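Handing you a structure now.
Every protein chain but one is kept in place in this view of the complex.
For chain A:
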Amino acid sequence: MIDFINVSKVYGNGVKALSNINIHIDKGEFVFIVGSSGAGKSTLIKLLLKEEDPTDGKIYLNDMDITKVKNRRIPYIRRNIGVVFQDFRLLKNKTVYENVAFAMEIIGSSSKEIRRQVPMMLSMVGLSNKAHSYPDQLSGGEQQRVSIARALVNRPTVLIADEPTGNLDPDTAWEIMRLLKEINRRGTTVLMATHARDIVNAMRRRVIALEKGRVVRDELKGVYDYEV
């Protein structure tokens, strides 16, 4: 499904973000990526999204080598990946419904498909009754659920969540985690970068820990730290 083989990334300014990373993720897995700031989590995600190219090594997504693809092909690779950010990144001048529909419009879905798919997604994240609200009128948790609906509306095989609970209070964070769990149960591979120790420890899923650009730990049913 997702493979990092001997991947290294050195930025133009000489910063070594990742060195010799080997990760294999199967379809349907739920994986936490943990580590302090600067450990390389963001770089890992950027490589997968083709925002950056690796300096060394190979990256496979859905059995396709995405290490060296033409710029023109990048958008089509990204359509296999849904992304959720800490700061939601919703469009303020569009309603909840429009924000989700927008993701379908830009890849050229028909309005018939959009009318069928968007309400389905909103109902899955539990926001059917807020379809015509604007992001400003929603709580943080609700906004994050909109962004999850948007990330999934084009049916990607992988969902990448970059600190999705970072801006949320603990109760809301847990709502989001239950939603991600449910999405994972339905077959979407979930990759979540996080600092939230208690969530990682309670979920008991695979944990990949990065430190100074290296994988220092990769455990099934892992926890945030050894000490715990």
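Rule of thumb we're sticking to: contacts are C-beta pairs under 8 Å (C-beta built on N, C-alpha and C of every residue); 3 or more make two chains touch, one makes a residue touch a chain; residues count from 1.
Note that in this section contacts and distances are computed from a predicted model.
*Asks:* Leaving aside the chains you can see, what is the UniProt protein name of the one that's missing? Options: "Cell division protein FtsX", "L-lactate dehydrogenase complex protein LldF", "Transport permease protein" or "Heme exporter protein B".
*Replies:* The missing chain's protein name, per its UniProt entry, is "Cell division protein FtsX".
*Asks:* Can you say which of A:N6, A:S36, A:S110 or A:Q137 touches the chain missing from this structure?
*Replies:* In the complete complex, the chain left out is touched by residue A:S110.
*Asks:* Give the residue, chosen from A:I21, A:L44, A:I59 or A:V83, that touches the chain omitted from the document.
*Replies:* A:V83
*Asks:* Mind pulling the chain A residues that touch the left-out chain?
*Replies:* Residues 49-51, 71-72, 74-79, 83, 89, 91, 102-103, 105-111, 150, 154 of chain A touch the chain absent from view.
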